[in-house]
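Omission of a single protein chain aside, the complex is shown with its protein chains in their original locations.
Chain naming follows the written order as A, B and C, and within any one chain the residues start at number 1.
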Amino acid sequence: MNQITQHTIQVGELANGQALTIPVFSVGDRDSGPHVYIQANMHGAEVQGNAVIYALLEKLKSARLAGSVTLVPYANPIGCNQKSGEFTLGRFDPITGENWNRLYHDHSHLLAEFVTRYKHESEATIRSEFKKLLVEQTEALLSGPQHQLKTGKRIALHLQHLAHQADFVLDLHTGPISAKHLYCPEYAQESAKYFDIPHTLLIPNEFDGAMDEACFCPWWQLSDELAAQGRELSTLVEAFTVELGSQEHIDLAEAEHDADSILSYLTHKEVVLESAYQPQPITRYACYLKDYVAVYAPMGGMVDYQAPLGGHVKTGDSLATVLRMDKYCEGAALQTVTFAQEGIAILHFASASVNQGTELYKLFTNYFEL
Amino acid sequence: MNQITQHTIQVGELANGQALTIPVFSVGDRDSGPHVYIQANMHGAEVQGNAVIYALLEKLKSARLAGSVTLVPYANPIGCNQKSGEFTLGRFDPITGENWNRLYHDHSHLLAEFVTRYKHESEATIRSEFKKLLVEQTEALLSGPQHQLKTGKRIALHLQHLAHQADFVLDLHTGPISAKHLYCPEYAQESAKYFDIPHTLLIPNEFDGAMDEACFCPWWQLSDELAAQGRELSTLVEAFTVELGSQEHIDLAEAEHDADSILSYLTHKEVVLESAYQPQPITRYACYLKDYVAVYAPMGGMVDYQAPLGGHVKTGDSLATVLRMDKYCEGAALQTVTFAQEGIAILHFASASVNQGTELYKLFTNYFEL
Amino acid sequence: MNQITQHTIQVGELANGQALTIPVFSVGDRDSGPHVYIQANMHGAEVQGNAVIYALLEKLKSARLAGSVTLVPYANPIGCNQKSGEFTLGRFDPITGENWNRLYHDHSHLLAEFVTRYKHESEATIRSEFKKLLVEQTEALLSGPQHQLKTGKRIALHLQHLAHQADFVLDLHTGPISAKHLYCPEYAQESAKYFDIPHTLLIPNEFDGAMDEACFCPWWQLSDELAAQGRELSTLVEAFTVELGSQEHIDLAEAEHDADSILSYLTHKEVVLESAYQPQPITRYACYLKDYVAVYAPMGGMVDYQAPLGGHVKTGDSLATVLRMDKYCEGAALQTVTFAQEGIAILHFASASVNQGTELYKLFTNYFEL
Partner (left out) sequence: MNQITQHTIQVGELANGQALTIPVFSVGDRDSGPHVYIQANMHGAEVQGNAVIYALLEKLKSARLAGSVTLVPYANPIGCNQKSGEFTLGRFDPITGENWNRLYHDHSHLLAEFVTRYKHESEATIRSEFKKLLVEQTEALLSGPQHQLKTGKRIALHLQHLAHQADFVLDLHTGPISAKHLYCPEYAQESAKYFDIPHTLLIPNEFDGAMDEACFCPWWQLSDELAAQGRELSTLVEAFTVELGSQEHIDLAEAEHDADSILSYLTHKEVVLESAYQPQPITRYACYLKDYVAVYAPMGGMVDYQAPLGGHVKTGDSLATVLRMDKYCEGAALQTVTFAQEGIAILHFASASVNQGTELYKLFTNYFEL
């Protein structure tokens, strides 16, 4: 049995002095083998990842580990506890509107100097030195003048500090009402086949503030920079955002499947050895991020969502019917929203009530089998 | 074909001068037969009633009507449009916290004088004069000094003004995540059998500010008062709150069934004649309001709701499992919430995230077959 | 120097397991002399009371005390930290809409039995036994089945448990934008003269869920009940809600004045001895709660509040001008809200933007000098 240890980090303080803390679980030997970082619930309503971390811990207890895993549930103690009515208003800072998952730090300015210095070193040295650099730079930001750190940035940096220590990073999210899908950097496309997730978004090397990007962009840029200088080096770190389904929902049974899917990936990466965790024989579809299309409500109204999630939509199919009682006597109470392409419906808005311009659906287009 | 007409009433104004309006639909002959009032969406997130009103209008077009029906969707133009994150924060006034469905006016102070004056009159006279009195008194409040009317009261009075003109009143709501159920005044228990709703709450003659109570309490008090003076008169008006299922959800197909259920009741009341609408042969359970029990979360945490809605819970059954990752290393990550009685689970909280003391479930206890 | 001690009580738990705690400060000897309970910030935005408690602690250090004082800042750890935009949304539970200061428990059902048993006992015995009863009954509610306690009730009961141990209770609040005023039970009118607060509301013996009422109603009822049985006993406990001014505001200098005002009352009550704290020679006005009039916005719009707080308004005076740009071309861009009585403007709404029916102003009418 592997031992699981728990400690707590403080990532902020509220107005009455209450400390904002996050529990951190560790398993395995940090001194040998690759290191994995898994966090959940950065967006307050996206809670299922906590249940997946519970299931992972239970399974990791008895796994044969060739490395180590750090697991962080409840990653955002503000978002987690921000209620507005019955639901959790945890997607953005309630004071500033900033998306909690767009505040990670961009370390790309470190690359030029690092490459100059280490371009002729071994892969092992580059891996360990660049990791060290990212971790130290994050520490420096955290220990700098406190009056320069805004709330969400401080939380993000604390998490990023843990994540930069890892070779494999999984940020567990959910959509609003959503099919399972995976955000995967283009270079790691092969890895997507080891998750039991039927839909993969392939994302480019562009930093937009999210945890996965914060973790893979520097390493991807490092490969690119080295390649430009004639040194071939694969991208040494992989990072994914795993979208587990719908928000505001805990399903302990489904969490077991999701844990198995993650353990299948970690088995492939030889963090878990001699395990029975294998990818399921499902068809996996992918599309590029530029082909991930949002359909905004062309009118305000109340929506009967009709395109099933994960379902393949044909050109001209109806996505939704919008009820507009004010137009009843004009004979226009029911209005249809159609889709003008082929696509796969991945997620839809969480509420039936939409303003004109609310994001109704997001769909894969120009998709292909992985 | 019956003709459906539409007009608009103004029930308030916003800060930029925007008028708050509500569409009002009418069908049938107001001069003959009973009058029915049906409204929906007083709570902003409880939208399915709008779809039921749509389905009712479609079916009423071709019904044989012995009376008339007024239908009001989008009854609360503030609640309807109050977003906070993806969800609709429409249960209470966002400024004051007042539940929109607790602001109707109590006309009980009118009874003593009315009874003195009309106690020897015919049922028809009593019905028409008391209706007239309620309508006029509501008008008087609306046309009194505007600086004495708060926002929610003005909306409520406009709706109450329409409702007091009716003999049968249906206020269409939903629970958070909920089985269908009906709030029915105790004296109208027989009528509950004509709705296709398996669960009925029998409520006493106590005014707590809701629309159904505002409509039936005065008439129930009238019967009681007359009885006390030796005159037997059945309660002449019936009013119900119909809980259609879960909030934030539009299902046009289900709305057809709910419309049929309402038409079955209206057929029984001979508002709709020679119709095929019949109550379905289902088992109907009822309990008294005092036996409708709330279970509050005994600890904070993230909840996997396990008792199925409409399901019968035995003493000691688990209602929910609460995930508490912070207690993982104590072996207390999963905690069970059990129920110490027999009951029927009617609704549960809309989100998996709960504070200690959040209402988790509501259940019928001491229930019986209707 | 008196020693100040601090301990912490837990009053709830959030979804991520975070404990909701409140700091409790104590000074003086609990075994001799009267006991005082002072709390602040039950409503999240009403923070100035915390500064007053700070100033009180500083001054109590060197006071000569004949009794003891318990002081509780940050009384509501949810309300305190509930942000929505820049402001604190702390007046009501964000999930249920319930006003945090309407959830205290009504112990009036205990009276009949108590009076029967103790009506012939000494004042000292009645005081100590009734206190004991209230404290024990509150403990019983707190230690009963946890699934019967909703979030706000649990917080309220923990505070009430502390408050019932006291002879003098002060609940520190603020208005939105407000002049200082005092809620004072009618029987304690003389005590109002010892506070440096120019406006006093005299409130009747009616329990509506607030802390002050929870503390004085049982004792007032006790006096009434004993009087009905021929025993004269003054009301042994006094409780006030002290409205310190405007919300969302900390003013450390003003807090010193408010602390002096409270110490003047405590000197009068001989909790503080040989002190220099004396009531200031100001004119004090009072009105009965029934004469405390709200003026709701007769139209939506944006408001230039013109009646100064604490200012005396004459019949027909303008309270506010409402801007309505949509009516500019009708010549109706500026609309005046007048007051049809004499009054003293006590508070107005916190924002310039109002819906039709928003509470604009509250005013004393039929006021008199204390």
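Here is the rule we use: contacts are C-beta pairs under 8 Å (C-beta built on N, C-alpha and C of every residue); 3 or more make two chains touch, one makes a residue touch a chain.
All of these numbers come straight from a predicted model, not from anything done at the bench.
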item: Residue of A:G17, A:P204 or A:G316 touching the missing chain in the full complex; value: A:G17
item: Contact partner of the left-out chain, one of C:Q10, C:Q280 or C:S353; value: C:S353
item: Which of C:N2, C:S84 or C:T365 contacts the chain that the document leaves out; value: C:S84
item: Touch residues of chain B, complete complex, unshown partner; value: 14-18, 21, 41, 74, 77, 80-81, 83-86, 88, 94-95
item: Missing-partner contacts on chain A, residue numbers; value: 12-18, 20, 78, 84, 91-93, 95-99, 145-154, 294-302, 324-327, 337, 353-360
item: Residues belonging to chain C that touch the chain removed from view; value: 4-6, 23, 25, 44-45, 47, 50-51, 53-54, 57, 73-74, 80-81, 83-91, 176, 248-252, 302-304, 321, 323, 325-326, 328-329, 333-334, 349-353, 355
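Going forward, only the chains that are shown with their structure count from here on.
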item: Interface sides of chain B and chain C: same vs different residues, half threshold; value: same
item: Chain whose average C-alpha position is farthest from chain A's own; value: C
item: Geometric centre distance via CA averages, chain C-chain A, whole Å; value: 47
item: Rounded Å distance between chain B and chain C, as computed from the means of their C-alpha atoms; value: 36
item: For chain C, residues that touch 2 or more chains besides their own; value: 14-18, 84, 95
